[in-house]
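Only one protein chain is missing from this complex, and each of the others stays in its spot.
We just call them A, B, C, D, E and F in the order they show up, numbering each chain from 1.
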Amino acid sequence: MMLNQFLLLSAFLFGTGIYGVITRKHTVLVLASIELMLVAVNINLVAFGATLNNAVGQVFALFVLAIAAAEVGVGLAIVLLIYRNLRSANPDDVNVLKG
Amino acid sequence: MVAQNVAFWIFAAFMAVGAVRVVTTDNIVHAALWLVLVLAGGAAQFIILGQEFVAWVQVIVYIGAVIVLFLFGIMLTRAPMEAEEKLNNNLRWPGLVAALLFSGTIAWAFIDEWGNDNVALTKPVRTKEVGELIFRGYLVPFEVVGVLLLAALIGAVVMARKD
Amino acid sequence: MGLMTSGALRKGPLKPVGELLNYSRKYSLWMFQWGLACCAIEMGVALAGPRYDVMRLGVIPFPASPRQADLIVISGTVTDKMAPAIRRLYEQMPDPKYVISMGSCANCGGPYWDSYSVTKGIDQVIPVDVYVPGCPPRPEAFIQAIVMLQERIQHEDPADRWQGKGWEPIVVGQ
Amino acid sequence: MTAFDVDPKLYSPLADSHLNVELDTGDMVLNIGPQHPATHGTFRLVVRLDGERVIKADPVIGYMHRGYEKLTEYRTYPQVTTLINRIDWLSSFANEVPFIAAAEQLMGIEAPPRALYIRTILTEMARISTFLLFLGEMGLQVGAITPAFLGFRDREYPLNLIESATGGRFHPNFNRIGGIKDDLPWGWIAECRNTMRKMLDSCDIFEDLVLGNPIFQARTRGIGIIPAELGAAYGVSGSNIRASGVDWDLRRDGEPLLPYNEIDWKVWTHQDGDSYARYWVRLQETRESARMILHLLDQMPSGPIMAKVPRIIKVPQGETYVAAENPLGEMGYYIISKGATGPFRVKIRTASFSNVSIMPWLLQGIYVPDVITVLASLYFILGDIDK
Amino acid sequence: MASFRNSIQGMQKGLGVTLKTMLKPAVTVHYPHEKEEVTARARGVIALQEENCTVCMLCARSCPDWCIYIEGHKEKRPARREGGRERTVSVLDRFDIDYALCMYCGICVEVCPFDALHWSPEYEYSEFSIASLLHDMEKLGEWEATVPEIEPLELGAEVKKAKK
Amino acid sequence: MIALLSDQLATSEMTEYYRQYLSVGVFVLASLVMVGAMLGVGYFLRPTRPQPQKYITYESGSDPVGSFGQQNVRYYLYALMFVIFDVEAVFVFPWALNADGAAQGGLGWFGFIEIFVFVAILVAGLAYLWRKGLLKWA
Partner (left out) sequence: MSHLLAIDLPGGWQTTLGIKTLIVMGLIPVGALVLGYTFLLKMMSHMQSRVGPMDPGGFHGWFQLIGDGIKFIQKEDIIPAGADKRVFKMAPAVVVMSTFLMFVVLPAGPNAVVAGSIHNGIGGIDVGIFYALAVSSLSVIGVLMAGWASSNKYALIGALRAAAQLIAYELPLVLAVVGVVVQAGTMNLQGIVFAQRDGEIFGWGGIGSPYILTQFVGFCLFMVAAQAELTQPPFDMPVAESELVAGYMVEYTGFRFLFFFIGEFGTAFVYAGLAATLFLGGWSIPGVEGEIANWVGPLVLFAKIMFVAFLMFWARFSYPRLREDQLQSLAWKWMIPISLINILVTGALKVAL
């Protein structure tokens, strides 16, 4: 297996994630797109680890996973908070902070 | 190593389709389910790469927990059964351009840098090694993750709860 | 497709298959748990209960949703207010499905034959396979009805049932 | 699809709730019934939910309305007697007693003591069979399958006795104006003694299997509390109100229709008023009934079972209200007679109707699983609600 | 802690009950294969003793469901005694009971002054068609064979003149 | 047949690893095939009889009313807590494999203390939420 096939896959996923973050109007979907990007990152990490033939990549991927889980938890809690207060899950509607 | 490559491309195709559907589908629940496909494909890739532990962690944490959390969140914010008309804003073209630019750049960079490297596995990474590495080598990050999780836990619960 | 209803299982090489299908339908009658009045107590309680234990005959009295049921027992008084719901629940059951009308009320109004709010017989609403007389019928009478129904299922041809054969109209004054 | 264009405004009156809604995620209107395992048949409850919390519950009744009060106007007294068996179909025998007593009052007839004793025994037996069903059914509603079947099993014994005495498992039609139809068959009393001892054992089983189970207690304690005054104001009667600490039992406090005062027994009450208390009270009452029957059998007088009654029954003009303690609560008949062979008008006061009238109040603000507990513990019979 | 122990005990007792029940034989009656004896008073089906019926119509009129259909006609019969008057007897042409409608109340049996109707505990007469639930004289007469003897009464009962 | 079941053949560790997961893959396919096959058989057999009310959502026999699809925050809270603790549980496994004393080549007390601190941090969080009454239903 070539390393770059994994890297390409991860680049594609990352790009898709970016597209999703930019175009999606529903906050939950934005979070899902971010998940896509994190998966891309993990594939990269693990692929490098595999190339080096040790567990370092995997350990980092584990840390990323842990952080991603925390991120989703907090993120969705924020979505809920926004939804409760604004009755909308559109990130563009969250402009109450703008003066 | 033909078989692994074949498997890789099959899974990669699944993941690509899944990823595209995640960002384009009109139905939020479907988006979450497509995300499951991507994640499962990711786990499969990890297995191909000989890193079984992280693969199953991906399944247990992502598919078993995070996706459930997603679905709960969706159902809390009232997902309609039918497709919603307006899930996308009108930034489709800028988004596409940005995505292409970015992924093109990194893809080029990757290929340029590691274009000829081979993944040559002699044996799969066993979980025991992972444990030793975490607990001997990455002690501090590990405890930091603990604190981070604590912060996330308390923060999220307090936020989600109306008081 | 519906091989069952095409008549292909009636004879020829597929006949044993058809018989097996009939046999399994015969002994797997999931009975929709729905009581209407006094008869329901005999149907749901006495019959399911240890003394009569209708499960012996392969009648499983558990499903509470029509979607998993094969047999609906109209056990009790059907009021005009209830009849549409009965019709709906009957239709919501997947085919093939069977109906037993239990007790005088369900048969034709029974003690409430002159009441303004009672439907005079469930067969005005849905087709009935077996009528059990009684008010309420003894549990044994009901079990006998089930045995009758099972015999009928064993020998029935789903295709005939499909085409409505075997249903004779009742002519009054013969 | 016809089903989808139901006007949501139809249910808008439900919206005025005073409860504090946690996350206003929009309400969900859920139909429980008319076909639903929790509603013993054809009761319908429209609940408006916030999450799993009931904001408002609306009982919809009438799915079992058979027009009793009208039907009685077209029937003679014996025919009415057999018809009213079917109001509260679980304790049919007990339905007959107050009606017959009312007719007897109007006619000035008194049934002989042996008939009264047999009436009492059979009434109590109807109570036992009703309550055994409850004891099992309640277990089923909170999720335990086995108690239900054990209840179904033990219920068959009193039913057997009732059948061998009256000829009907369910609808005895055994009372006659002035007495009862037949005397007991040979060997009945001995059989009855045995059975009552079995009933006492089976009460122990329920105590072990259901009442003593910590899960059951956790599910029922503090759920669906009926305050005594409120319950009384709503007209809740029977074991339901006794479980709220009101020491009121028509068998003891009402008109002496049946010879309850000749034996030694106790009215059970519980202070809590919750579902657990209702279960507890009914369990104790089942025991008490079994003991009562044993007493009654010991004291059974001999003699005739019918008073002198004219062949064609015509009840003289007059009106009366007679109520008795049915298994489900107070059941009464208000009879107006114009001297014909049938009543002119009968108003029936059924226990369940009043018992469930407290339901909207009781269900407010509790969770869906508790709705089931409350419904089960109130214990109503649809025929008794809708008449 | 005591409450904890109580709950453990409560849980154990439940298990005990189910285990005990499992080890005891079941109370089930295997109906189609073996039959329980039904009590003599059971109201299963109404049997007609045709000879006794005088077509007085009392049963039909007191039936709350009006589910008894009787038709009859008068016939002249030769006198019993020599030279007596010719007798008029009522002959039953039709005696149908609609068991789909009957509410099994027993009023007809009780009301019949000539003891022509009896309860039989027979119960196996379900039908595929509702029309077949209307049973005629012949069928009702057949059931007469299954009518049980009158049982003796319990101690202390007043001895009545025996019916039947 | 047991000889068939046992693969006592010397292979490289990596091959064996792939082979194990090949069986997993085969099982994924097998389950899908089974589902498909059974549904296929059903497709050939079963009747279809459209009736006007058959496709209405079942709601105890009444008309389905009102909106659908919203839920309770509490479920979300539990899911949230689950995610966090799941991550924790996942990290416990690598330690559990190395829980031996240092003499046997494990992590010894050092690792134990590490995992103890890690668990303690999260349990502290749980205790905090518990004390705050956030775990309560109502």
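Descriptive notes on the structure:
Keep in mind that, in the parts below, a contact is a pair of C-beta atoms (placed from the backbone, for glycine too) under 8 Å apart; a residue touches a chain by one contact, two chains touch by 3 or more.
For clarity, every value in this text was computed on a predicted model and none was experimentally measured.
Judged over the whole assembly, touch between the missing chain and the shown ones holds for B, C, D, E, F. Among D:Leu30, D:Ile87, D:Val236 or D:Ala277, only D:Leu30 touches the chain that is left out of the view.
In the complete complex, the residue from D:Leu150, D:Val281 or D:Ile305 that touches the missing chain is D:Leu150. Remark: the residues of chain D touching the chain excluded from display are 1, 4, 28, 30, 32, 36-38, 52, 139-146, 149-150, 153, 209-210, 213, 215-216, 218-219, 367-372, 376. Counting the whole complex, the residues of chain F in touch with the unshown chain are 1-2, 4-9, 11-24, 26-28, 30-32, 34-35, 38-39, 41-43, 45-49, 54-60, 64, 68-69, 71-72, 74-75, 78-79, 81-82, 85-86, 89, 92-93, 95-97, 99-101, 106, 108-109, 111-112, 115-116, 119, 123, 126, 130, 135-138.
Seen from chain E, the chain kept out of the figure touches residues 11, 14-15, 17-19, 21-22, 24, 26-28, 30.
Here, only the chains that are shown with their structure count from here on.
Relative to the C-alpha centre of chain B, the farthest chain centre belongs to E. One inter-chain figure worth recording: chain B and chain C are separated by 53 Å, centre to centre, where each centre is the mean of the chain's CA atoms. Separation between the centroids of chain A and chain D, computed from CA atoms only, is 61 Å.
Taken residue by residue, chain C touches two or more other chains at 50-51, 66, 85, 89, 111, 135, 138, whereas all remaining positions touch fewer.
Contacts with at least two other chains are made by residues 4, 50, 53, 57, 61, 65-66, 69, 73, 76-78, 121-122, 130, 134, 142, 145, 149, 152-153, 156-157, 160, 162 of chain B. Residue ranges of chain F in contact with chain B, taken from their complex: 12-14, 17-18, 21, 67-73, 75-77, 79-84, 86-88, 90-91, 93-98, 107, 110-111, 114-115, 117-118, 121-122, 124-126, 128-129, 132, 134. The part of chain A that touches chain B in the complex is made up of residues 1-9, 11-20, 22-26, 28-29, 31-33, 35-36, 39, 42-43, 46-47, 49-51, 53-59, 61-63, 65-74, 76-81, 83-84, 89, 92.
Contact residues of chain F toward chain A in the complex are 73, 76, 80, 83-84, 86-87, 90-91.
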